[in-house]
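Below is one structure; the comments refer to it alone.
All protein chains but one are shown at their positions in the complex.
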Amino acid sequence: MTNPPANDGKPKTTENAAQPRSRRTFLKATAASMAGAAGLAAALKPLLALERGELTIEALLQKHYKRLTPEDLERILRKLEAACEKEYGVRASVRDIKPMAGAQYAYALNLSRCIGCRKCAHACLKENNQSRDSEDDIEMSYIRLLELDQGAINLETADHYYNPEQVPRENKYYMPVQCHQCRESPCTKVCPVQATWQEPDGVVVVDYNWCIGCRYCMAACPYDARRFNFQKPRISPAAINPDQSYLSNRVRPKGVVEKCTFCLHRTRQGKYPACLEVCPTGARVFGNLLEPSSEINYVLRHKRVYILKEDVGTKPRFYYFFEK
Amino acid sequence: MKDYVTFLWRVARLSFQGGWKFYAWMALLSALALVGLNAWTQQFVEGLTTTGMTNQVSWGAYIANFTFLVGVAAAAVMLVIPAYVYKKEFMHEVVVFGELMAIAVIIMCLLFVVVDLGHPERFHHMIPPFGIFNWPLSILSWDVIVLNGYLLLNLHISGYLLYSRYLGRKPTKKFYIPFVFISIVWAVSIHTVTAFLYVGLAGRSYWHHPLVPSRFLASAFAAGPALLIVTFQAIRRVTRYWIGDEPIFTLRMIMTVAMIINVFLLGCELFTEFYSPTAHAAAARYLYFGLHGHDGLVPWIWTAMALDFIGLSLLISPWSRRIPGLNVACVVSFVGIWIEKGMGLIVPGFVPTPLGQVVEYVPSLNETLICLGIWAFGALLYTWMLRVAIPIMNGTFRAQATPATAGGTGAASIVQ
Partner (left out) sequence: MPRVVSFARLAFFGAASATGLWICWVGAGGEVSRKNPDSSRTQTAGQGSKREILQLPTVERSTASQPLTGLTSDTHLDMTPPRQTTGLDLVKLGWTYNCMECHKLLAAKWHYERPMVEHRSVRLEHGNNRFCLNCHHPVNRNAFVDYDGSEIPEPEVVLLCAKCHGTTYRDWNAGVHGRRNGHWNVSTGPQTQLRCIQCHDPHQPKFQAMKPLAPLRYPRRAPKPPPAVTPSHHGTAKS
């Protein structure tokens, strides 16, 4: 072992040891700092490409949805409409539709009826203004369709890309999966800023103007129900659905998470969600849990119901059921 | 107060003094950090589409590096415990370097989180009263608290000790000893909470595993000391501060024990995953053997396993009683754990997706540059802190005699 030299005791400062200031060092320092400044400026140059209006003080100071006064909200809705018109030339109506009193939604899907035609996944895009590279790009659709082998419910063998001439195929069955609007929703629990929460009617929503884009909710979701806007949404003006709402299908900003809201802009107005409307087989059942005679209560009473990943303890509002 | 301002002024001047090697090293790191900054501004403008992340694999290299680095930061405690709990005198010579490293690394961690955000400019949404802090429900909010708390604790302890030394006075125990002990618990907490980020997610069976926090700590207490050992040697070689062999070999012992536990826990995990072919083991099958023709991580994880075992074998053998052997063990273990715990832990959590979709992930160039930039920035920060701390520690940077008369009150006001 080496002897440790004394590490203290010399009150001589390093500055004294340094060279005295001179013209030369001054020039060097100036050159170095100029190089540094130039480097910094070069590094920050891409910021010039930021679109005007993308980073405004007003946007930075906008409060959480639940804390907005009705006047604030009204102003924001009009701004969103103006932005939609300016950007896409589409006159949209962006509303804030409050939950209906006495309504708690739930969804049921008949696995014996679904034929895997993907109409729901595509209708979701048409209704909800998701970003898409082309009109048939369903990456951002809130519904994923799984083709499974009969004889098990083994998601690991699911084929997401099936594309035969005709469905249903022999020895296969199909399982559409979308947000389960869990009663014990892991996604809302993990959000560090409460940008996502469960509404009184059971729908889990996202405030796109509050989400910080950490994607913790996506990691937490056991149903792969959340999508992230990795870029500014791409959507052709012709494809925009002008009937929009703040918490659901308005055109999203980039960098935020979005998800299925049971089409709350439709369902809160008494309509069925878009995915149900287009389902050719009628495999989809939607209704109000608080209304004893509703379709959904009928399913829960009369059918054998299967809850996807029940072991995770999410208590979904989405049920699968079987026939025969 | 005036003293403190003088101190800061002198520190600022000191920061820019050094030989050409120092300048070259700092210029290199600055350049890399600027490249990273440039890549990040690119990402900020275009969105996270510049990364390799997808809806399916929604966390990638940023969060992987974050997770790994939290462990490195926590490992500073492995210097603090011998120094303050076991009262090893020789550890007091180096403990401050560990704390400074923790500071630099925590800042890197915070940067890795910030670059991962889709809306970093909305960070204030987390800060009440304007923002909403979802505490105690969200583990991420816990992580924000523990990480920033750990940063403050280390800033206080190392700052106080260094400033006292600069003033040439003995530090008052009550101003730092309690914080030292808090920081010991806190260090464990930062890594445990970070592990809970993942463990709490019941939907991701690969992470939803009680062993994860223990493994996090074990691997952190191997990787952290590995980095410290190498750093100490660098310090004693390139600076005028002598670090003896005792701290290094104390760290070696700690690292060996941690590595044994780490590899043991890894074995436990592998057994659990593979003995019964459950659906929950799909991620592990992807990681180790590939799934449905996707095997992007297989070479990486086997490299990591090999490095871990080489590291462990070196550490428990007499080889590592000599510095060269020890250095090999350190580098090998550090890299092994970085792969295994970064990409090897984060990415398989997303593969396959909860719906069985297998989508692979490779960081994009832009993303890699940002990671590199943050690493460079961390190194820059740590080098700068050492640049200031070492002259203070070896007594070449002291309060001058002239303002000493006013020093008493000035120092007191700082201490508060």
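General remarks:
Residue numbering begins at 1 within each chain, and the chains themselves are lettered A and B in the order written.
Methods note: a contact is a pair of C-beta atoms (placed from the backbone, for glycine too) under 8 Å apart; a residue touches a chain by one contact, two chains touch by 3 or more.
Here the structure is a predicted model, which means the values were calculated and not measured.
Taking the complete complex into account, B:Asn55 is the one of B:Asn55, B:Asn134 or B:Ser333 that touches the chain left out. Although one chain is not drawn, the whole complex shows that of A:Ile138, A:Ile153 or A:Ile307 it is A:Ile138 that touches it. Contact with the chain not shown here comes from a single listed residue; of A:Pro46, A:Gly255 or A:Gly287, that residue is A:Gly287. Only one of A:Asp159, A:Asp207 or A:Glu258 touches the absent chain when the whole complex is considered: A:Asp159. Contact between subunit A and the absent chain runs through residues 100, 108, 110, 115-119, 121-123, 126-127, 133, 136-139, 144-145, 147, 149, 157, 159-172, 230, 241, 267, 269-272, 274, 276-282, 285-288, 294-295, 298-299, 302-303. Residue-level contact of subunit B with the missing chain is found at 49, 51-57, 292-294, 296, 358-362, 364.
The rule we apply is simple: only the chains that are shown with their structure count from here on.
Separating the centre of subunit A from that of subunit B, both taken as means of CA atoms, is a distance of 31 Å.
Put simply, subunit A touches subunit B in their complex at residues 1-2, 4-5, 7-15, 17-18, 29, 36, 39-40, 42-47, 49-50, 55, 60, 63-64, 139-140, 144, 146, 154-158, 160, 177, 186, 189-195, 210-216, 218-224, 226-232, 254-257, 309, 312-314. Listed in rising order, the residues of subunit B touching subunit A in the complex are 10, 13-14, 16-17, 30-31, 34-35, 37-38, 41-42, 44-49, 51, 53-56, 58-59, 90, 93, 113, 116-126, 130-134, 137-141, 144, 168, 197-198, 200-204, 241-246, 279, 282, 349-350, 352-357, 391, 393-398, 400.
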